[in-house]
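Some notes on the structure that comes next.
Every protein chain except one is present and positioned as in the full complex.
Our next item is chain A:
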Amino acid sequence: MSDVYIAGIDMIKFGRYPDKTPALLGAEAVLGALDDAGLTIKDVQAVYSGCVFNSMNGQKILQQVGAFGIPVTNLSNACATGATAVRDAWMAIRSGDYDVVLAVGVEQMTGMGMLGGPRASAISTEGLMGSASMPATFAEAGMEYAAKYGATFENFASVAVKNHHHSTFNPKAMLQKETPLEMVMGAEMIAYPNTKFMCSINVDGAAAAILVSERKAKELGLGRAVRIRASALASDPWQERNPQMPDINSATRLSAQQAYEMSGIDPSDLDLVELHDCFATAELLHYENLQLCGEGEAVRLLEDGETAIGGRIPVNLSGGLLSKGHPIAATGIANLYEVCTHLRGEAGQRQQPGAKIGLAHVVGLGTCSAVHILEKA
């Protein structure tokens, strides 16, 4: 089975583009990724296109950049959509049928309110049977952790301080703004303990990756290529509180374990991690879910600065979803873009020195999780 490489990858600057269509946003990312790989759309043999809020977006993107009848699969997997497109592209190349496959994720979310769907009932259930909003759902996940290990509102807020600080070095982040602890804790409370600065931003965005076989990677030259050491996807196993309380932990634990086993890489070998900080409360949980520290050690890892820029295992150097923005289907590929950028030594002021191995993670509520481990070729 062929090793699979990322030959090209790009994301547009996340933001608000009300005058552009999802297809146009996707087209910009695809052309960026093709240029990065030194390929053209005529070299692409198959497409996996992720989009949650629009259908048949893959074809619409090809109509913008060159449509030649190749197979296109459109897919939706909540916030893991982009990473799932990459995993499908990875599997397509491993099958031996293709040498060059495009994975793209696009979302246009300008004007969308708070996400989350009410439960099926003849009357409105929000505020009657608790809240199904995403800020509340992830607040409850955080409070479960707080009860178990003593994490505080201030600890969760410190995640946002860190990630927003990182974003000041990332020109592609939506929000590039320092948010001191008092500002985060004093901001509008959305769903305790998540304040406004502890919630990811609804933005428009697109990201794309060109995956190639080992044969093609060598033909193109391995100079800037990134090898996919593991691509793992898991769903949530039965859990007694699920889905009353969505289980955001189990799927991540399963996909991370699979990825470490597949790659033979130990968590201590990682130079950087981009993980799914859709809300500040989620980041601490994922330190443990991804085995970056032991059970109950996430607060210490954060407060000791180990996950900040310059730390032992920096997390979300891009600014994370909290400041970069979270265009649902683009997020998974954008996380991979950040890791690739460091492995290539092209991350500028936020560069993790000597980065050789990185991990990218996403969680889609419902629930699924994807983990990719990347290595400098």
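Just so we're on the same page, contacts are C-beta pairs under 8 Å (C-beta built on N, C-alpha and C of every residue); 3 or more make two chains touch, one makes a residue touch a chain; residues count from 1.
Definition applied: contacts and distances are computed from a predicted model.
Choosing from "Glycerol-3-phosphate dehydrogenase [NAD(P)+]", "Cellobiose transport system substrate-binding protein", "Molybdopterin synthase catalytic subunit" or "ChsH2 C-terminal OB-fold domain-containing protein", the protein name stored in UniProt for the chain missing from the display reads "ChsH2 C-terminal OB-fold domain-containing protein".
The hidden chain makes contact, of the residues A:8, A:32, A:135 or A:314, with A:135. Although one chain is not drawn, the whole complex shows that of A:114, A:222 or A:262 it is A:114 that touches it. Summary of contacts with the chain left out: across A:78, A:91, A:143 or A:183, the touching residue is A:143. Listed for chain A, the residues touching the missing chain in the whole complex are 113-114, 116, 118-119, 121-131, 133, 135-136, 139-141, 143-144, 146-147, 153, 188-194, 238, 240-241, 244-245.
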